[in-house]
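The complex appears here without one of its protein chains, the remainder shown in place.
The chains carry the letters A and B, assigned in the order they are written, with residues numbered from 1 in each.
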Amino acid sequence: MTTVTLAGLVKRFGADAPVIDQLDITIESGSLTALLGPSGCGKTTTLKLIAGLLTPTAGEIRFDNQSVIALAPEDREAVMVFQNHLLFPYLSVADNVGFGLKMRRVPKTELRSRVADMLELVQLPDIGRRTPASLSGGQQQRVALARALVIEPRVLLLDEPLSNLDAHLRDEMRELIHSIHSALGITTVVVTHDQEEAVILADRVGLLLDGSIRQVDSPKAFFERPASAAVARFFGGSNFLPGTWTDGLFHTDIGSFTVPSKTATSGPAVLTIRPEDVGIEIPTAGGDVDTPLVNTVAGVVRSSLYGGRYARFEVAVGSRSFDAITEPRRFDALASGRPVTVRFPPEKVWLLPE
Amino acid sequence: MGLLLIALALPILPLAVWSVSFRWFYPDVVPSVWSLEAWVAVLSPANNLAAATADTVAVASLVTVLATLIGVPAGRALGLNEFPGKRVVELLILAPIVVPGVAVALGIHGLFIRYGIANSRLGVAVVHLVPTVPYLTLLVSGVFANFDTDYELQARSLGASALATQRFVTLPAVGPGVAVGALFTFLISSSQYVLTLLIGGGEVVTLPLLLFSFARSGENAIAGALSLVYIAPGVVALWLSSRHLSGNSAALGGLQKL
Partner (left out) sequence: MTVRNKLSENALQRLRIWLLLTPAMTVIVMLFVGGLIAGLARSLNYFPLIGLTEPNLDAYRAVLGDETFLRSLAVTSYISFTATAISSVLAVAAALLLRPLVLRQRLFYFMFSLNLTVPHAVGAIGISYLLSQGGLASRLARSAGLTDRPADFPALVADPWAIGIIVEYVWKETPFIGIVVLAILASVGEDYESAARSLGAGRWQTFRYVTMPLVLPGLVPASVIVFAFTFGAFEVPFLLGRTAPTTLPVLAYRSYTDVDLAARPEAMAISMVIAGTSALIISAYLALTRHYSRG
């Protein structure tokens, strides 16, 4: 079991702006951590730095509080599985899996049995003599995983392990990664650009934007307690309302709202609420004064989109506009131009620093 | 389609007929006396071509070894990297491919006389580096450009040392392409005429020189047989390497100059 610590990590190629800029994260021993970020944010670079395939411009990489910066990749025991498998095409499946053991001069008989065990573990027994080209994409991915695991690394680094797979294969692969992770308990770092992939795969997620970590948390926290507008936006948040928090109320140019007091400090802030948490009601004939729910404002549906499993609306409130997502069957009732009451349930809103 | 293939084969046909003829005077459309004499002369081990074959193979082997040792590192550097000055390097490498051999051979001859390697096998081999090194460099740079260096990183990550990575990953991946390059380097060297003629100064007589003298002195039967023998290795090489050559214009560019 190994704890991986990246401290003040900087990576710059030539004279260009740094790809990784002051990256700090501690990856807990035995955890399955996802590094999530848009393409080009430096995720793969970070994996290569951990694996020793790149040398950082500045900063520290520690395994269990021991610097590994000086260790060559082959001595680092952090093995990387590349996105496109990279099975050596001129070697059989078994020779691919046994590659790392051969490099370590493991005796042939032991090598063979360990390779067989590992192919068993990834649920691909009896394919050792085939060529990589004869395997499906999902099988290739599993062989690549077996090839990395067979050398019993301290740290397993997976680059976009699900992105090359079809939907049903993704589920299979996710389960396999989970079961292997719980069986072996290797500290695992997964890199992905897909927030769904990160959420279903990992027990911890680190969001990487513009070369540095913006938030490290449980997957759920990114939806409920994002650390900044940028984080919220990355997770599909689109409603942001600036205002000032005083006396237990959040005052904005379209009204004042109750917010959970523990979340905010006095002063200017930004209120955010996920589109699926925004309530929209059709006002009753007598007007909306009858049942004055908390945190409601009057608005007008500006546009709507039928999405099959959901319906999406853009609602104008004063000079602001909000996105709301409802059940699909409400689509017909909420046509464009319809006056509505918009509700921000107090337990669902979240204040961000300005 | 059929016409096209016939047109392509047409100049080879009289060579083949001549090679098995003994007496074939105008206006006979086919030889009046057939014979395998020319083939016996060309293929028997103790023939008068032995010396020329030895010269050709010695020179071409030396050229292949030298050009491979020189061209493969350069091809790797060009195929895998972007660096300031790359355009100048590429231009320098293209120049000998484009500028005709005759144009530089005269000047080189003067230099070689001064260095004392004119009229020798060594001199001929060295001058053959002019067309082969750029060709091999370009071909190998294409091979490396198609090689995903992540394979090397993957091997390092799996515990291979830098040396073991070259041995177990890079070499098997680029080996076939480099082998094709070496094969065609051998062919290019062994079919050089004017460079060999000038630098060899009559002391180094390779097969193309002999072929020319047979053809010009009207020894048609033996010239025909020798021509066919000459074509064979190229055809075999093309067949072996057709997988690696398709669409590789650098490789084809080399063939075009044979």
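We take it that a contact is a pair of C-beta atoms (placed from the backbone, for glycine too) under 8 Å apart; a residue touches a chain by one contact, two chains touch by 3 or more.
The structure presented is a predicted model; accordingly, all values stated were derived computationally and were not measured.
Of B:Leu43, B:Val99 or B:Ala145, it is B:Val99 that touches the chain left out of the display. From the options B:Val20, B:Ile108 or B:Leu139, the residue with contact to the chain not on display is B:Ile108. Shown as candidates are B:Leu62, B:Ala118 or B:Ala223; the residue that touches the absent chain is B:Ala223. If you put the missing chain back, the residues of chain B touching it would be 1, 4-5, 7-8, 10-15, 17-18, 26-29, 69-71, 73-74, 76-78, 81, 83, 89, 92-96, 98-111, 114, 126-127, 129-130, 133-134, 137, 187, 191, 193-194, 198, 208, 211-212, 215-216, 220, 223-224, 227, 230-231, 234-235, 237-239, 242, 245-247, 249, 252-253, 255-258.
In the analysis below, only the chains that are shown with their structure count from here on.
Residues of chain B that touch chain A in their complex: 148, 150-151, 153-162, 164, 168-169, 172-173.
Interface residues of chain A facing chain B in the complex, by the touch rule stated above, are 48, 51-53, 72-74, 78-80, 82, 84, 86, 88-91, 99-100, 102-104, 147-148, 151, 157.
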